[in-house]
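What you see is the complex with one protein chain gone and the rest in place.
Per-chain numbering from 1; labels A and B assigned in written order.
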Amino acid sequence: MSEIVVALAGNPNVGKSTIFNALTGLHQHVGNWPGKTVERKEGRLLLNGKTVTVVDLPGAYSLAARSLEEQIARDFIARGRPDLVVNVVDAANLERNLYLTAQLLETGVPLLLALNMTDIAASRGIVINPAALSAGLGVPVTLLAASRGEGISALKATMAEMLARLKSSKQMREVAA
Amino acid sequence: MTTIAMPNIPFRYPAPIEREIEQLATLFAQTPALTDYPARWLAIQALEGDEALLAEIEAGGDSRVKAALAASLERLRAVYGDEIDIVMVDQRYRFVHDIAIRAVTRPATPPATLSDRIDRIVTHRWLGIPIFLVVMWLVFKLTTDVAAPFVDWLDRVLSGPVSRWVSGLLHLVGAGGGWFEALLIDGVLAGVGGVLAFVPVLLTLYFALALLEDSGYMARAAFVMDRVMRLFGLHGKSFLPMIVGFGCSVPAIYATRTLDSRRDRILTGLLVPFMSCSARLPVYVLITMIFFPQYAGHVIFALYLIGIATAVGVGALLRGLLFRQQPATPFVLELPPYRLPAPGNIWRQMWERTSAFVRKAGTIILTASIVVWLLLAIPVGGEGQFANTPVEQSAFAGLARATTPVFAPLGFGNWESSGALVTGLIAKEVVVGTLTQVYTGGEAAADDTAAMTLSEDLVLIVGDFGAAVGEALRALVGMVGFEIGAALEEPVTTGLAAAIQVGLATSSNGHGELAALAFLVFVLLYTPCVATLAASRHEFGLRWMLVSLVGQFVIAWLAALLVFQGGLALGIRLPL
Partner (left out) sequence: MLYQILAILEQAEEPLSLDELSRRLHVEPGALNEMIAFWVRKGRLRDSAVVGCGEKAGCSCNANPQGCPFRHNGPRLITLCD
């Protein structure tokens, strides 16, 4: 059985590392991307009794590969085809963050939008309608305020649910084939 | 025909692009070397012109793939020209924007931050400009009133104890009394020291400028002044080099590179020297403290305003005469939130700029002082000998007298002032250095008869400094609006001040104050220093440098004439 890989992708400074740490706890491995000087963080997480590998991708504003970070993120997603990409976005700067989301959607990779920093957005009077967001993007959305530790368990639950659904549809496709 | 079933296509590109994406995606999906990538994604990237991926397609695709890609791009170019990628990125932004509009509700009136509230007043259509002027006024009030006591102190220390020590040291090693002592004391110490005494003024100015830059106010000033600039047919961006010009004209000339057209660059480059650079400030402080001690801050502020007004006026004139009118291109400006200036930043800027000034004193000004001393030491006519000749009979006086007719109608046609203006072309601070040299020549030597011990000197220095701190504090408090005690400005009575006063009174037939004012206006506007001229030549060529050189001289001469003769005609007596 091949391992399940989930990648965390997002712009720089959206709280990706905080979420990564909250998900993987002490089960982390820090190294470098092959041949690159960019740090590669990988950790393990137990979801519904299954071990999931979580990879924290370098922060990127787009998949245009203009920087080393963007190039690594792009290669991992477009070529590596993780089972699921959790796209962490800053709720207070949603429009800028969604550009990367649009590009992620174009890769066709299964996507989950983790709307982080909802506390900061709320303090600025920004109200976000997650249902409209989810409908517009066609992907599930979960809300977090990771710096306060809020929303992590909901994120885990949605991840588990999505992975289970993806697995069954894959099996169905395989059966059909 | 097989279509590649993508799980969900979130948004579509305009039909012509979408057609090509689908065709290419189908082909890519059938090309073994490219199946690593999601086919639709790869097609999108290829059309968007991603070079790395295009290279991979080139390397991995067969001739059919390459031909199809070329044909697709050809067809799209016919529709979109070179803007295929722009159209695609735009489509992505539209998609994102539509979702953001639907999913995000921002407060109708965003909570106004403190920055916003300040900006509402500071960048206000009508209040903005008066506020800018008030800020400038405070800056110059600060530089003059607060720094002046320290200038006096430094001047007393340099001309008193330090001169005595140098002289004493020379006597100790047996080199006293000769031309070498005269060179060191009347040449170097008077010239360089006379300029260095103004370090407190520059420190304060650089402090104030750094405060404005670091707090974020400068961006607002540029925003506000755009209206003024454009009122006179100048580009709003021209104001930025001009702000730099308050520090030094040389980087200001280079800062014109940010302007888009050569016309704007040259025009702004010609106007930048009218912004009073920090090197001119010592001259203002010296002269105003002698002639208008109670109004020094006001006079200096007025000089800066005259500089700006002249620049704007000359700019409007040049626009009409030399340059074709062209519509000003608007710009977008980032107004970063105000912030408390970081002491580290302020200190670094103050230090760097002041040390550049001190370095200049040690190089250019030192050289100029030595040359002036030599010219003062060489006797022409009379029976003086080298280094022991009355200043009136020196080569310097002889040369300077040749230029006096030019300045006579302006009220300062004495050879001392004329000579100082000529040497001021090397660097504007040299005006101060030369005045000190010609007026105090031979005087410093008299000082060493007053025998004082080292400890007496030190007590004097420290005591004086304490008094200066007290005066500066009183001035600072006075700025806020509380007058403590009586007006403390008493007429400056040092030998230099008295000599300058007598000199200008004589040259102007008893209208010394008017002549001093004309002199200040002349120093403000006349030909820029050689470093600025070199920068001007480097950036705009010899022709424009000469325009700057001659033009500014003529403008300064006319303006000083207007001040002096106009003042005489109107019977104005200064101070009012």
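In the analysis below, a contact is a pair of C-beta atoms (placed from the backbone, for glycine too) under 8 Å apart; a residue touches a chain by one contact, two chains touch by 3 or more.
Computed from a predicted model, the values in this text were never measured in an experiment.
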{"item": "Among the chains presented, those that the missing one touches", "value": "A, B"}
{"item": "Residue among B:E51, B:E74 or B:E334 touching the omitted chain", "value": "B:E334"}
{"item": "Among B:I364, B:I378 or B:A498, residue touching the chain not depicted", "value": "B:I364"}
{"item": "Identified contact with the non-displayed chain, of A:E42, A:E95 or A:D119", "value": "A:E95"}
{"item": "Residue of B:F11, B:Y80 or B:Y93 touching the missing chain in the full complex", "value": "B:Y93"}
{"item": "Absent-chain interface as seen on chain A, which is shown", "value": "61, 93-97, 99"}
{"item": "For chain B, the residues touching the chain missing from this view", "value": "86, 89-90, 93-94, 96-97, 100-101, 106, 123, 213, 218-219, 222-223, 226-227, 236-237, 240-241, 243-244, 247-248, 250-252, 254-255, 257-258, 260-261, 329-336, 349, 352-353, 355-356, 359-360, 363-364, 530-531, 534-535, 538-539"}
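We adopt the following convention: only the chains that are shown with their structure count from here on.
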{"item": "Chain A to chain B touching residues, read off their complex", "value": "64-65, 78-79, 94-95, 98-99, 101-103, 105-110, 124-130, 132-133, 136-138"}
{"item": "For the chain B and chain A complex, residues of the former touching the latter", "value": "6-8, 10-11, 36-38, 40-42, 44, 50, 52, 92-93, 95-100, 102-107, 110-111"}
